[in-house]
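And then chain A:
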Amino acid sequence: MDEGLRSELSKQGIFTSTLEDLYNWGRQNSVWPLQFGLACCAIEMIATSMARFDLARFGAEVFRPSPRQADLMIVAGTVTKKMAPQVVRLYNQMPEPKYVIAMGACAISGGPFKQGYNVLKGIDRFIPVDVHIPGCPPRPEALLHAFMTLQQRIDGQRLTGKSRPRHLNAEAPSEFPVPQFGAKDLEPPFNPEVWQPPRLVRSE
Partner candidate 1 sequence: MTTLNQYLIVSALLFAVGLAGALTRRNAILVLVGIELMLNAANLNFIAFWRFGPNPELLRGVMFVVFSIGIAAAEAAVGLALIIAVYRHYKTTDLNRMDTLKG
Partner candidate 2 sequence: MTISFIIICCIVAVGAIAAMSLRNLVHCALCLTVSLAGLAALYLRLEAQFVGFAQILVYIGAVAILIVFAILLTRSNEPDESAVPRAGSWSGVAGVAVALVVFGTLVLSILSSSVGKTDLPASPGATVKDLGNQLMTHYVVPLEAIALLLTSAMIGAVLIAKPDKLRAGRVVKGGGEHASGT
Partner candidate 3 sequence: MGNPVDQIFVILKHWLLSFCPEGYVPIASILLSVIPIMAVFGGLFALTTILERKGLGRIQNRYGPNRVGPCGLFQPIADGVKMLTKEDIVPRAADQVIHFLAPFALIGPVYIAYSVLPVGRNMAALDLDAGLLFFFAVGAGSELAIFMGGWSSRNKYSLLGAMRAVAQMISYEVPLILSSVPVIMLAGSLSPTAIVDAQGGHSHGLMQWHLFTPWGIAGFFLFMIAASAEANRTPFDIPEGESEIIAGYMVEYSGFKFALFFLGEYLGLFAICGLGITLFLGGWHSPFVFLEWIPSYFWFFGKLMAMIFVFIWLRGTLPRLRMDQLMGFGWKFMLPMTLLNILVAAIWHLSKTWLFPGVYLTRWALCLGILCAAYVWLGRSLAGNRSVGKRVYRFAD
């Protein structure tokens, strides 16, 4: 795809923007999660898809067991170091566009178990996370809320231009290296391309 054609297309602003609207509308209303649960939060995730909360109302009850057909990975639960490579691999095997919701304290940061030697301190060390839901476990409504947050996020994504999301950018990676099991820890312990410890300014 040459740049010329692309700029030609972007000139046809209306076409692109309606296309963008359609694209975003389709994506945001048909987010199929990967059937994937890790720990306690998974139970709340299941509860969310059950009758009382009914994730299906948003068209998202199609929990696909195969990553090939899923759009959304809900990392629901503690990611242990033993499990982390598998999670990353599953993420890699999902087709673009794909989203990640880190559900619960454990998935975001290791949560209550972050002091453990086998617990990964946040899945965002290896894969990019779109929405974080704090809570332990987050209430099912919180997952629904996160889901709507994700929908809004999708809605705001541009089809072209600099600010276009990762999956529309040919240069941006869509798979990330899978960490290896080391003698003491995962190797590498985090992926600097995805995650870097933020600067922490703190007054004593």
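By our rule, a contact is a pair of C-beta atoms (placed from the backbone, for glycine too) under 8 Å apart; a residue touches a chain by one contact, two chains touch by 3 or more; residues count from 1.
Picked so that all candidates are chains of the complex that A comes from, given by their letters.
Predicted model, so just to flag it, every value in this text is computed and none were measured.
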For chain A, as assembled in this complex, the candidate in touch from 1, 2 or 3: 3
Footprint of candidate 3 on chain A - complex, ascending: 22-23, 25-27, 29-30, 35, 50-52, 54, 56-59, 61-62, 64-66, 68-69, 71, 93, 95-97, 167, 174
